[in-house]
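What you see is the complex with one protein chain gone and the rest in place.
Naming follows writing order (A, B and C), and every chain is counted from residue 1.
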Amino acid sequence: MAELVLDITLAVLLLSMAWGALHAPIINNGIGLFVAFGIVLALTWARLGAPDLALAEAAIGAGLTGVLLLHAARAIPVPTATTVMRPLQMMPSILLILLVLGLLTVITSSGPDSVFQQTPPLPDLVEERIADSGVEHPVTAVLMNFRAWDTLLELFVLLLALFGVRQLFPGQRVITRTGTQLSAADKPVKVQPWPPLMAWMGVLAPLLVLTGGYLLWHGSTAPGGAFQAGAILAAAAAVLHLIQNLPALRWSLWPVRALICGGALLFLVVAISTAWLGAGWLHYPQPGNKLLIVTIEVIATLSIAVTLALLVTGDSDDFTR
Amino acid sequence: MNYALVSVALPMITVVLLFLVAAPVYSRLQTLVTGGLVIIITVISLSTSWLALLEAAAQSTTSYLAIGGWEDGLAIRFRLTPVVALMLTFTALIHLLLALYGTFSRHGVPKDYWSLSCFLHGSLAALWLSADLFNLYVTLELLSLSAVALVALAGPGAWKPAADYLLLSLAASLCYLFGVALIYGRYGLLDIAMLTVVVNDDLITRLALLLMTAGLMLKAALWPLHLWLPAAHASAPTAVSALLSALVVKAPLFILWVLWSQVAPPVMAQQIGPVFALIGILALVFGGFSAMRTPYLKVLVAYSTVAQLGYALMALGLLLAWQQPEMNSALWLFVIAHGLAKTSLFLAAGQMQTTLGTKRISGLRGATQTTPIAMFAFAVAGGSLIGLPPSGGFLAKWVLLEPLLSQPQNWPWVLGILLGTLVSAAYIFRLVVMAFDRARINPPDISSDHVGQWLALVPAVLVWGMALAGEQLIQLLGEGI
Amino acid sequence: MSNLATALSWILIAAGIGFFLTGALGLLRFPDIFTRLHAVTKTDTAGMGLLAAGLAIQAADLLDTLLLLFIWFLVMGSTSISCQLLARYSLERDPIDEFSLPNEQADSIKTGISKTGSKSAQQIKPTRENATQGRGDHG
Partner (left out) sequence: MNSGAFYLSVGMAVFLIGLHGLLVLQDNLRRVIAVNLMGAGVFLVLVALATRTDPVDPVLQALAVTGLVVAISATAFALRLVSARIRHQQHKTKPDDGRLSSHKDKPR
């Protein structure tokens, strides 16, 4: 009975916030509702027993996406009512009706004797093979070992998003060819942020870094892992950026580039070397696979953190506020 | 299979190295250096995929590689069949042609083109090889993000079509993912080869395949869902729009083919066959009609992509309707012939556009005099699009028409193909006639770039050369999977 | 667990939820930003504290209790800091008249404004300078 009440409240919250996020008169209210939707969604993942996803959703879905949306909303000059409804074209409405029919079929077919009833073979397969996968937690085992090729392509998707964003502002890039420092005149004047804010961020940032590290290390035996830890470290970077003492994350500095490309490069090098020297593509050597997985995860977390930080806070020399 | 792995890993390694070095590509020398590197990479991956093609043609069964060595259901699997190897070679060939164009032609490519084109090459190679439904989703996402980044290279004017393209392709990938989720829910498997054994015809499978087809049709800009393509392809830089039309719209078509010829049960495939064929004919007619009406050169070429995809969809439809494996060769000959011809069309159109300084077709008067080689390439490639006898396009159309002519009762499909040929002839000759009008010549603004025009001619000659290898190609692609 | 403890914890939880409800009501009903901020922050902190205490009673071992208190500490810190930030930001965007201003800014405005209560921008030039030193950069 209690579960039913929880399910219904979560469902009502999800649907109302989803509709509100899209059709709220002022864009900022919409974004606020979307962030709240992300948090309730994280709650739903926890309710459905998927802690990894709850962590990732709270850190990435609600947190970073919300920051990105608010940052983009500042580009819109005046927060006017922007829900001008486009005339409902013929084609989309046909598509919509088809999908609503799909909804009915899904509901009717997933009744008690539902088509989905039969248990899939893969989870028990994962149970058997988890012993020699090098990690105890099943989700991390699937991510880092059984379906490692997906995670490798994943890192390339992140790299590509950052590169795509970078070349959107070619004009404003101020790379001084000779590397001379900007003259004192046009260096942005350092406004000392509000002292209590500095103090609290001083407490929060190290705490976030600590939690990120804990999640990364704990990921091999319990929920957590490279993506969640990377997202939390990126949140720490965003917090530091707020009080302006984030070290200059510039694409032109080669260590930053090395960090960003590190995760994808290491994973690819491991793949190629296992194909060439070892038994096969991404076929980790049996004794050393735990060590290999942990090193890949650590480097991947760093590269995810720096990539997401650059995506969220924007390259400091890339475009001036 | 090792050769195929090289042709996947090589572009990805170059991408990461290009990021690490972040070499500025401003001066002519730096373009030569970066372009030279990419040319070497594409030549190596072309040769390795050619070896993979020979290996695949030699062995009869398809070779699988389980990534990570785990047994069947768990691991993602690569599969190497003649069709996959051919597409790997085709991707490397197109990238080689565009790398040559980018390095040696004077207008060249935007400076961030090189790493993004290697990204596209790597994600396409990963897509052709992958035999796992979710892995196809990730490669599709990688593909559309790099395609959008390439379109956005053309500067602020192209940002609006790029944003629309990105939003629609994200929505399409999520439709596809929804279908994959339902399939996994129903069968508990993601591997395509294992699904073919297990799949049976019920409501959930129909809904899942419907969702995946809707998503893939939107990404491949097949007729009813093609509105984003003309704006995106016309506003992209020349080399990029050639890449998009030749390769990027073909990947979702490949997945559609894999889905319906392997995953879907035959009885369902036979029902969807005529629908695809009909949509193909409508695409031909409406795409061709829009191509005839538009005043802009690049929009004409973009609409001709939408039209020619109609041919491929008709071949797929007839293949599914009659379950005859040799129709496969018609489908893949269309894809390759259209890819080569479209590359040549876009390069020639780009050359004429920059030399004559106009985007309108009316500005091409006297192009045969001002930019002769580019116009020649345009006409030759156009000939293959129409399907004039010795060209690759004709080869594909002949393989498609052969079974139709043998059974008299399916005359409507023959009528559809002839109508399509008529419409494509109309919009190609519309431009050729304008180019021969030497009365009011539109003088060129800048001196024409001969190297670029000759490079635009190379793919056109290749597509006509396809006829020489016609017999082997038909026999190689004939036995389907 | 003796039923006295469970009863106590449920009472605490109910009180906490009551605080949250009043906070939400205040958010909806109050006219301007400062009063709404005030309502939400105060009730959130108090409600969170009561909720944490109530749950701590039912918590199995010491680690959970410490975790709950730690969460409460974080919530308290974050909500108060962000409430102050929002208040200063909205104060700086449209400064209100001097009567309800806190101590040191009030007299600086008094010296600045010759006429009574006119809010035209150029007359309160001095307040803008000293207000900027407190404005964090919300980049």
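Keep this in mind: contacts are C-beta pairs under 8 Å (C-beta built on N, C-alpha and C of every residue); 3 or more make two chains touch, one makes a residue touch a chain.
Keep in mind the model is a prediction, meaning the values are calculated, not measured.
The chain not displayed here makes contact, within the full complex, with A, B. Contact with the omitted chain, checked across B:T31, B:S130 or B:Q353, is made by B:Q353.
The chain not shown here is touched by just one of A:G61, A:G134, A:G212 or A:G262, and that residue is A:G61. Note that of A:L168, A:L197 or A:A222, the residue touching the chain absent from this view is A:L168. From the options B:I44, B:A181, B:L419 or B:V432, the residue with contact to the unseen chain in the full assembly is B:A181. Annotation: of B:M1, B:I44, B:A57 or B:A163, B:A163 touches the absent chain (contact as defined above). Listed here are the chain B residues that touch the chain not shown: 134, 137-138, 141, 145, 148-149, 152, 154-163, 166-167, 170-171, 174, 177-178, 181-182, 184-185, 190, 230-231, 234-235, 290, 294-296, 299, 303, 353-354, 357, 359. In the full complex, chain A touches the omitted chain through residues 3, 7, 11, 14-15, 18-19, 21-23, 27, 30-31, 34, 37-38, 41, 44-45, 48-50, 52-53, 56-57, 60-61, 64-65, 68-69, 71-73, 75-77, 82-86, 88-89, 92-93, 95-96, 99-100, 102-103, 106-107, 110-112, 114, 116-117, 119-120, 122-123, 126-127, 138-139, 141-143, 146-147, 150-151, 154, 157-158, 160-162, 164-165, 168-169, 225, 227, 304, 308, 311-312.
In the analysis below, only the chains that are shown with their structure count from here on.
Taken chain by chain, the contacts run in an open path, each chain touching the next and the two ends left apart.
Centrality annotation: A (chain centre taken as mean Cα position, compared with the mean over all protein Cα atoms).
The busiest chain interface, judged by C-beta pairs in contact, is A-B. In this assembly, the C-alpha centroid of chain A lies 31 Å from the C-alpha centroid of chain B. Between chain B and chain C the centroid-to-centroid distance comes to 58 Å (mean Cα coordinates, whole Å). Put simply, chain C touches chain A in their complex at residues 74, 77-78, 81, 84-85, 88, 132-139.
Chain contact summary for the complex, chain A toward chain B: residues 91, 95, 98-99, 102, 105-106, 109, 115-116, 118-122, 125-126, 129, 145-150, 153-154, 156-157, 159-161, 163-164, 167-168, 251-252, 254, 257-258, 260-261, 264-265, 268, 271-272, 275, 279-284.
Those residues of chain B lying in contact with chain A across their complex are 2, 5, 9, 12-13, 15-16, 19-20, 22, 65-71, 73-76, 78, 112, 115-116, 119, 122-123, 126, 134-135, 138-139, 141-142, 145-146, 148-149, 152-153, 159, 182, 184-189, 202-204, 207, 210-211, 214, 224-225.
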